[in-house]
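A single protein chain has been omitted from the complex, and every remaining protein chain is retained in its original position.
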Amino acid sequence: MRKLFAAAAAVALGLTASLGAQAADKTKVGFVYVGPVGDMGWSYQHDQGRQAIEKKFGDKVETTFVESVSEGPDAERVIEKLARAGNNIIFTTSFGYMNPTLKVAAKYPDVKFEHATGYKRADNVSTYGARFYEGRYILGQIAAKMTKTKTIGYIGATPIPEVVRGINSFMLGAQSIDPELKVKIIWINSWFDPGKEADAAKALIDQGADILVQHTDSAAPLQVAAERGVLGFGQASDQIKFAPKNQLTAIVDHWDEYYISRVQAVMDGTWKSEDTWGGFDKEMVHMAEFTNMPEDVAKMAAETEAKIKSGELHPFKGPIYKQDGTLVVKEGETLDDGTLLGMNWYVKGIDGKVPE
Amino acid sequence: MDFADALLVSIVTASTPLLLAAIGELVVERSGVLNLGVEGMMIMGAVCAFATSLTTGNPYLGILAGILGGAAMSLLFAFLTLGLVANQYATGLALSLLGLGFSGMIGENYVGTPGVKLPTLDIPVLSDLPVVGDALFNQDILFYIAILLVFFVSWLLFKSRWGLILRAVGENHNSAHALGYNVNRVRLYSVLFGGVCSGLSGAYLSLVYTNLWIENMTAGRGWIALALVVFASWLPWRTIAGAYLFGAVLILQFHAQGAGWEVPSQLLSALPYLATIVALVFISRNRTVARVNTPSCLGQSFVPDR
Partner (left out) sequence: MRLEMQKRQSPSQAMSLLSPVLAIILTLLTGAIMFSLLGFNPGKALYVYFVEPLLDPWSLQELVVKASPLILIAVGLTICYRSNNWNIGAEGQFTIGAICGSVLPIMFPDFQNYAVFPIMLAMGAIGGALFAYIPALLKNRFATNEILTSLMLTYVALLLLDFIVRGPWKDPEGYNFPESRLFHSYAQAPSLFEGGRMHIGALFAVIAAIVVFVLFIRTLKGFEIKVIGETPRAGNFAGFSKERMTVFAFLVSGALTGLAGILEVSGPIGQLRPTISPGYGFTAIIVAFLGRLNPIGAIFAGLLLALSYLGGEAAQVDLGISEKTAKAFQGILLFYVLACDTLIHYRIRIVFSNKTQVKEVA
């Protein structure tokens, strides 16, 4: 028992000794992730961005993150905790953090907040998101060139506008090459279940798909593609390691430049509330190497990427028809960002309904 | 592979991890112990199997490591619930928390690395059978183990002296003790067996089902396995029925979606759960089966009076 007390006393001593003051001149940056950093997808890529900040600014910044924060009642507490810990700027990286972020921001006017994928802003709350659909247009073109069965399998997580927009953009890209292409869509109602992703992938292949597109996080569908000898695309990060002979390319979430610029703005005192929705142009979306395809297809893909980047091509350029044939965008016009943001209808050529 | 064969292979893959974990938990529960920590043991099995197979390049060593991971967790559970008579429900849930956290710590360096796939073992002639050939006779060793385990457990419980003792312990631990059996030792072995099976199930996830490591990749399968034991009314053969029913509905609803069924996908996703409930309602209308097979001492700790 005496030893026990001695140990307790040692703990207590260490405790008082260690509560020193922290360096005040550092810019403190906080992150809230919805998944574990080990999800190898959405949260993982945001954490890559956080590491880029550390690399760039070294001693001048101090970054913290809290991972696996449920979008329910816990979010507000975690965000507020980060604000109270003296963070100067806080990135909240999931749509479900929108209202909690605004609530906390109202209480801490001196802290800057950056909310990913939302649409509500305040004087100290910016929003940002990436035009991943630009990449999906290219996937559509590649898929149309590469498919032999004329059937594409598409695995969606949940039918939010982001995913629906991706499907439409993919389809428009595919139709620019082959108007007859068919896409089969399976929703797994989860962002996070590699097993189910694999099951869905198998079901699609069994139904005749020879190219898999996924809007879920893990590399499981790509592995299935490799096993069954069909082609696929990586999601969120370059997953070529998982399917060296079967990944055509991947849409890579790339937050490094944006995060560095926002932290820089806080350091310079030039931070303003903004809405950033960037694609290839802002380096938020990267394409992994175009591979496992003939030279001419890779060349076409690279050209499309360059055209979208320069603004010469917009995936949602008219004419665009809804499923029932109604014209949404006239020839020569492009779909406005508001409609894109809330997209809940399919373009012509996709069978099935958007699940509601 | 033709369509039916491929479909069966998918169903078998989705069901086998459930079967492995369920058959283990069945033995645990038959001895009167309820271990709600299947999820935690399973995920430890998954991460140990993945890490080991990657480091050594040998998936069979991975399986061994998965077994050890699951077994270690089950021993922790046994120490608390049998040694210290801690509450089984709460300890099991805490075991799940611990497993999810600890596996994340172990697996940190393995995120984003493709794993080593467990090879399939082709059983000559039989694997050429139409429809069922690939699904049943061109599988990996874990599938065969799963099926053999069902045979084994069925024999163990109902044909062997061991099984008689084990069931007696689960049925009435006081009488079993009075007859001179060491109740907690029997339960220790049962819990360990459950840990081994959950470890195998985890190994199946990271070596066969999806060849990668992602945190929380069990995604609730431990809970389904628990439910399947109840579904099986604690009868080994019925775990096969339960696991494959669940897996089949899961896979078929994906096919329904791909074929363009215009039903809300959430409803389709809910089908495996609803199907299990409905099937159990039909099975359990025969009350005697349920009454005879439910271990009466389930969840109760035993301390010998002296």
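Chains: A and B, in written order; residue numbering restarts at 1 for each.
The definition used in the following text is that a residue touches a chain if its C-beta (ideal position, glycine included) is under 8 Å from a C-beta of that chain, and two chains touch if they have at least 3 such contacts.
Keep in mind it's a predicted model, so treat the numbers as computed, not measured.
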Candidates B:P17, B:G69 or B:G104 - the one touching the absent chain: B:G104
Touch assignment to the omitted chain, from B:A90, B:L126, B:L148 or B:A178, lands on B:A90
I'm checking contacts with the chain that's been left out. Which of B:L121, B:L148, B:A259 or B:I277 qualifies? B:I277
List every residue of chain B that touches the chain not included in the displayed model. 36, 76, 80, 83-87, 89-91, 93-95, 97-105, 108, 215, 223, 226-227, 230-231, 264, 266-267, 269-270, 273-274, 276-277, 280-281, 284-285, 287, 290-291, 294, 299, 303, 305-306
Identify the residues of chain A touching the omitted chain, counting contacts across the whole complex. 4, 7-8, 11-19, 30, 36, 64-68, 70-74, 76-78, 80-82, 84-85, 95-96, 99, 107, 119, 158-161, 189, 338, 341-344, 355-356
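Just so it is clear, only the chains that are shown with their structure count from here on.
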Whole-Å separation of chain centres (CA-atom averages), chain A against chain B: 34
Which chain A residues qualify as touching chain B in the complex? 36-40, 44, 153, 159, 184-190, 192-200, 202-207, 218-220, 223, 237, 241-242, 351-353, 355-356
Interface residues, chain B side, partner chain A - complex: 3, 6-7, 9-10, 13-14, 17, 104, 107-108, 111-114, 205, 209-217, 219, 221, 250-251, 254-255, 257-260, 262, 264-266, 269
